[in-house]
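In this view, the complex is presented without one of its protein chains, the others remaining in place.
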Amino acid sequence: MIGTMNLTLKIWRQPHAEAQGGMREYQVSGISEDMSFLEMLDILNEQLQEQGEEPVAFDHDCREGICGSCSLMINGQAHGPEVTTSCQLHMRSFKDGDTITIEPWRSEAFPVVKDLVVNRSAFDRIIQSGGYISANTGSAPEANSVPAPREKAMRAFNVATCIGCGACVAACPNGSASLFLGAKITHLGELPQGQPERYERIVDMVAQHDAEGFGGCTNIGECAAACPKGIPLDVISQLNKDLRTAIKAGR
Amino acid sequence: MATPTLVRGARATQSTITLKIAMAVSGILFILFVLAHMYGNLKVFSGEEAFNSYAEHLRTIGAPIFPRTGVLWILRVGLIASLIVHVACAVTLARRAGRARPVQYQVKRNVNSAFSSRTMRWGGATILMFLIWHLLNFTIVKINPTGGETENPYRLLVDNFGVWWMTIIYLVAMAALALHLHHGTWSSLQTLGLTNSPLARQRAKLAGWVVAVVVAGGFSLVPLSVLVGITK
Partner (left out) sequence: MAGSTLHDGLTPLNAAPTQTSDDAHGYYTLGEKIVDPVAPTGPIAQRWTTRKFENRLVNPANRRKLNIIIVGTGLAGAAAAATLGEGGYNVKSFCYQDSPRRAHSIAAQGGINAAKNYKEDGDSVFRLFYDTVKGGDYRSRESNVYRLAEVSTNIIDQCVAQGVPFARDYGGLLDNRSFGGVQVSRTFYARGQTGQQLLIGAYQAMERQVAAGTVTQYTRHEMLELIVKDGKARGIIARDLVTGEIETHLADAVVLASGGYGNVFYLSTNAMGSNVTAAWRAHRKGAYMANPCFTQIHPTCIPVSGEHQSKLTLMSESLRNDGRIWVPKRAEDCEKDPRDIPEEDRDYYLERIYPSFGNLVPRDIASRQAKNVCDEGRGVGPMVGDFRRGVYLDFSDAIKRLGEPAIREKYDNLFDMYQRITGENPYEVPMRIYPAVHYVMGGLWVDYHLQSNIPGLFVTGEANFSDHGANRLGASALMQGLADGYFVLPNTIREYLADGPFAPVSEDDGAVVEAREAVRSRVERFLSINGTRSPDSFHKELGHIMWEYCGMERTEPGLRKAIDMIRELKREFWNDLKVLGTADSLNQSLEKAGRVADFIELGELMCVDALNRRESCGGHFRGESQTEDGEALRHDDEFAYVAAWEWGGDEGQPVLHKEDLVYTAIEMKQRSYK
């Protein structure tokens, strides 16, 4: 452990969905660089608790970068300056005396619930609208009866790692969820099991995406840079391609 | 507020992606057009006669099967239709994007996007204004800022760029066009789903540079050459 840091935090506080929110400024001191960003917020919250001020609400659960709960806009970047989740961001990315601005994801489709917590159920509904393979329990054939070419299986895996955090939406200047959508479309579309519903799936999922109020993608590319799982932009190309094929098929 | 219910009976053609595909297709037509137009303009360097006969030739393509300016009009109608589609989709998408983020960030950093990609809407509007002026300038009204001849395309052009502020208008427009094409070229390939691998993406981005430099650079040669006096 090298020295410790003193920081100024500017945090969005909003008591509930309908309330007016605003930025508040706090000071924290004695922050070690081995702490995670959320542990730094824990310290702030203990401090607030002592002062009788309500702790800052933020979503988190696994703190391992896999559940996708944490969702902080840190100094204007989704999940902060490193390519990782807010919970896996460590304080060694900051230095003594820094001012850090922390905001919730901003999107029409992700309304603020409280402070830094937003409602991302729009993602669940996008999945409901077709982000699955219809295979009732018990109906499955022997697993090795359908080989999946390794290349395709690898691509499917690489994009299936999406954790549904919503950083792509938060970072996109258009508030588009195309990267999330493309990741799911590509995951299921690359596998032999995903073929029967392939075009129905895309039409329904894109329609739900649009209905939720996400913006359209104009291929800006901030999403992929913010994605903690490194989902590449080509999933959006795949998405577009599949939709084009669906149009041709008259869906 | 977002709708919390599931959409039923969705159609592919009603999606935002369809709007984008329409933009990409019209955009690519524009690219083809500006490439050809730019190439045609370079005839200026072959001298007055060559250029004027080229302008005349444009009007007589397809003759005698088509009447004079027939093919040209077909092209014009195609371009006008594309323009309407392109602009209408651009406006729809821009408004949708505006609604998608009703509350702005206090601090927002863009780290991995080209300036050109974030300025497509401004660039588009600039090009639209330029285009109106340009058509008044050279086609519809034919305005010769020096008050000189208007029926000789070559003279109109050279007189035009003899005026410094005209040259500036055109050069600014070319800058806007370069930006628009830099992002637009790769973007249209991505929209059409042709960039499914990192390599393809790299190539599309390279294509964006090439098209932007070739088109905007090629166009700019003409006013620049007039300005520095190579073309008189």
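Letters A and B mark the chains as written, and numbering starts fresh at 1 in each.
FYI, contacts are C-beta pairs under 8 Å (C-beta built on N, C-alpha and C of every residue); 3 or more make two chains touch, one makes a residue touch a chain.
Keep in mind that what you see is a predicted model, and the values were worked out from it rather than measured.
**Q** What chains on display are touched by the one that is not shown?
**A** A
**Q** If the hidden chain were put back, which of A:His60, A:Arg106 or A:His209 would touch it?
**A** Of the listed residues, the one touching the omitted chain is A:His60.
**Q** Check the options A:Gly52, A:Gly97 or A:Gly250 and report the residue that touches the missing chain.
**A** A:Gly52
**Q** Mind listing the chain A residues that contact the chain we can't see here?
**A** Chain A touches the chain not shown through residues 1, 15-16, 32, 34-36, 38-39, 42-43, 46, 49, 52-55, 57, 59-69, 82, 84, 88, 90, 92, 113-114, 117, 119-121, 123-124, 127-129, 131-144, 146-150, 153, 156-157, 160-161, 163-164, 187-188, 191, 193-194.
What we mean here is this: only the chains that are shown with their structure count from here on.
**Q** Centroid of chain A to centroid of chain B, CA atoms only: how many Å?
**A** Their C-alpha centroids are separated by 35 Å.
**Q** Which part of chain B faces chain A closely enough to touch in the complex?
**A** Those in contact with chain A are residues 1-4, 6-7, 10-21, 93, 96-97, 99-114, 117-118, 120, 183, 186-187, 190-198, 200-201.
**Q** Flag every residue of chain A that touches chain B in the complex, lowest number first.
**A** 10, 12, 23, 73, 75-77, 101, 103, 106-109, 111, 121-122, 125, 128-129, 173-176, 199, 202-204, 206-222, 224-225, 232-234, 236-244, 246-247, 251
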